[in-house]
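Pasting a structure here, questions to come.
Of the protein chains in this complex, one is absent; all others appear in place.
For subunit A:
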Amino acid sequence: MMRGTLFSRFYLVALFTFVFAPIVTSMVFSFNSDRFPTVPLGSFTTHWYQTAFARPEVWTAFGNSLVVAACAAALSTALGFATAYTDFRYGFRFKPAYLALALLPPTIPLVIMGLAMLAWLGRLGLSGTLTGIVIAHTVMGAPFAMAICRLRLSQMDPALEAAAWNLGASPWRTMRSVVVPFCLPALISAFCLTAAVSFDEFIVAWFVSGLNKTVPVMILEILQGNVDPQINAIGTVVFLTSMTLVVVAQLLILKKSAT
């Protein structure tokens, strides 16, 4: 018993070390004065942050990423909620197929998705635009949003909507004043999570971004030139942004399960 506990603790620590070591390393070196990532470390510095964020293209990339993440998250959440609600509310003949299709995008290899998006958006004249990236990221984020909304809707008493109609609320009014408020924690959580997905996403964005680069695409392009600790600084900021979004999403998921 004791040994088992000890082993699982060790396993847990090893697992988290394995997952977070590269990120922690990158964070540590972002504050290291040496040009190359070597041990022993040099002195503490914020120099790399200052140089990185003195570059206008870094600010542009961050701006692009934020705009894309916000738009893609809003669209994904709206789409995911609508899909989940359709599943919750209606029974129809091809429902399994409908659900399978709705949940399909994450199973497509990203390179394939990137290529397909490039071809498709190119045809629409949207490749290389932020709108194009938003569309691509919405496709990728919507299934996650749908999964979160479905979970929340499954916790809703089916009589709740009927009770609202029964008290004089039209179906649209019920959606607004009962279903959406009930799902609000899930909606915020879905928004944060899909924003994080978009903010981090690199492969598909690389295919469709053109000159309107997002942060991950820009990081790759800097990397192709040379190894520069500025990458660590930018990476740390990206990581913290995504982590904040994911943590907020998780807290809301946990909170909603409690009630």
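Basically, a contact is a pair of C-beta atoms (placed from the backbone, for glycine too) under 8 Å apart; a residue touches a chain by one contact, two chains touch by 3 or more; residues count from 1.
Assume contacts and distances are computed from a predicted model.
Think of the chain that is not pictured: of "ATP synthase subunit b", "Phosphate-specific transport system accessory protein PhoU", "ABC transporter ATP-binding protein" or "Glycolate oxidase iron-sulfur subunit", UniProt labels it "ABC transporter ATP-binding protein". Note on the undisplayed chain: of the listed residues A:Ala54, A:Leu124 or A:Leu184, the one touching it is A:Leu184. When the whole complex is considered, the residue among A:Ala163, A:Val227 or A:Leu254 that touches the unshown chain is A:Ala163. By the touch definition given at the top, subunit A reaches the unshown chain through residues 157, 159-160, 162-171, 173-174, 177-178, 181-182, 184, 259.
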